[in-house]
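Note that this complex is displayed minus one protein chain, with the remaining chains in position.
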Amino acid sequence: MALDRRIIFVLIFAATALPLLFPVNLPITPSPRVRAAFETVDKQPPGTYVLMSLDYEPDIKAELQPMSIAVLRHCFRKGLKPVVLTLYPAAPGLVERALAIASAAEGKKRNEDFVFLGYKSGSQSVILGLGESIRTMFPTDFWGTPLNKIPMMKGKNSYADFPLVINLSGSAIADYYIRIAATRYQRPMVLGATAVMATDYYPYLSSGQILGLIGGMKGAAEYEKLMDITGDARRGMDAQSLIHVTIAILVLLGNFALFASGGLRPMGSGGSREGTGR
Amino acid sequence: MRNGPLLVTFAVGASLVAIFFIPHHKVQEAQSVLLDWANVVYAFALILGSLSLWASHQRKVFARAEGWIYSLVTLLALAFVTVAGTVQGVEEGTLVNKYYNMVNSPLASTMFALLAFFIASAAFRAFRARNAEATLLLGTAIVMMIGRVSVGEYLWHGFPPVTEWLLDVPNLAAKRAIALGIGLGAISTALKIILGIDRSYLGRS
Partner (left out) sequence: MSEALNTSWFDPGRVNLLVGLAVFVVFLVINISRARGGSEMFIRPLAGLKAVDEAIGRATEMGRPVLYLPGLGDMSEVGTLASIAILSRVARRTAEMGCDLDVPGYDPVASTIMDGAARQAYIEAGRGDAYRPGTVHYISAQQFAYVAAVTGIMLRDRPAANIYMGSFYAESLFLAETGNQTGAIQIAGCDQVTQLPFFVCACDYTLLGEELFAAGAFLGREPVQLATIAAQDWAKALAAAMVVVSLLASVLGHPELGQLLKTR
């Protein structure tokens, strides 16, 4: 069954747009992994310092920005003190926005309830450097205020001062944090990743190197559900649901048409193309 | 002289392997220095790359080759970002920063969003039950697509545990096996480069 690609594209467009315009609010049940992440943050006593590395760019904002906002709001609600940084050059604008939204929603103030250190290039060397001295890596915060002049940062200078590390990342930066912060410096760690990459980190969850894993927009929606807030992730899940159903229906229709037209024939051994399933 | 690059590769490669096993603070500092050097080399290579980009598009513009207008746009954008970035910097409020936030970032997000359409057309074409393996792939894909979103839970409460099992057991097993192979292949390739067995990166067989 040959179907013009453009028809498929129109159907996908409709499946994306309609639920956003007419929300259905399908149920969401938090998975054990997201629940573990939530509980790890939830059990921290008020006043606990949390090091948060938010490493994503505009292209994966749809998955990770709602996650950041939900986790930040959780930290604020519990009275935790997030110290936030980023290792992606295009991320500061997004992180600043996430902090603005979360702090406004929970009534928190910059430099009293949270600090944003900004961006630093180097990835691995920065993550290593945070174990020695945060001030060497980030002499000032994002807005240029020296860390020594920020009361919240008094006495806080390395991983030892942070009982929890949270990394929300769309790249291999998560591997560095696991290797350095969680394994070498033995920091309890919660990880958030895109849906495609999340499955790569299941082994770390089962080995206990990370204590919770939030995967993709679904994970963010589950976290929002646990927080009892409605953010972009929960709103987006309706659209994602309909898109998946649309693709499933198209695939099944394609197969029915192929079957009905007698196009399905058993392949002999050494068939034409290996390893593609086509 | 011909063996100079090979010796440098061996010396640096072997040193970095050794540094992995030596936790002495001086040795770890040396690793940081090497990482910084790599960043410096990369910065200079960016200049080289930009010059190559300029040369290739300039050729097209001068020759009025097909699509030369797009090459002209590329050259103008390259010139603008270079000049504006050098004069004003790239901090918040500068022209380059505004350009990045208002043009570059939305374009990147748009391109990424196009993937949803491509996944649909690829799935429609690829998931055909032509043989046993393809049928298994098709069935698993349908279960995963429905089970991983809210509608799956709505249709049948058993979908999420089934999809979690598929991810936790067969998917993870296959991924670990492939990752093991990739890891060993990476070690083999790295050793070939360090020991000078593979010299293709020097432009030699």
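Going in written order, the chains are labelled A and B, and every chain counts its residues from 1.
Heads up, the rule we're going with is that a contact is a pair of C-beta atoms (placed from the backbone, for glycine too) under 8 Å apart; a residue touches a chain by one contact, two chains touch by 3 or more.
It should be emphasised that the depicted structure is a prediction, and the values quoted were computed from it without experimental measurement.
Only one of B:Val96, B:Ala129, B:Val151 or B:Ile193 touches the absent chain when the whole complex is considered: B:Ile193. Checked against the hidden chain, the listed residues B:Leu114, B:Ala132, B:Leu155 or B:Val169 yield one contact partner: B:Leu114.
Screening A:Ser133, A:Ser206 or A:Thr230 against the full complex identifies A:Ser133 as the residue touching the chain left out. For subunit B, the residues in touch with the chain missing from this view are 17, 20-25, 28, 38, 41-42, 45-46, 48-50, 52-53, 55-56, 59, 66-67, 70, 104, 107-108, 111-112, 114-115, 118-119, 121-123, 125-127, 175, 177-182, 184-193, 195, 197-198, 200-205.
The chain not displayed touches subunit A at residues 5, 59-60, 131-133, 157-160, 183-185, 196-197, 199-200, 273-278.
In this text, only the chains that are shown with their structure count from here on.
Centroids of subunit A and subunit B (each the mean of its C-alpha atoms) stand 19 Å apart. Contact residues on subunit B toward subunit A in their complex (touch as defined above): 32, 35-36, 39, 100-101, 104-106, 108-109, 111-113, 116-117, 119-121, 123-131, 133-134, 137-138, 141-142, 145-146, 148-154, 160, 164, 167-168, 171-172, 175-176. Remark: subunit A residues 3, 5, 8-9, 11-13, 16, 26-29, 31-32, 57-62, 90, 93, 121-122, 124-125, 128-129, 199-200, 202-203, 218, 221, 237-238, 240-248, 250-252, 254-255, 258-259, 264-267, 271, 276-278 touch subunit B in the complex.
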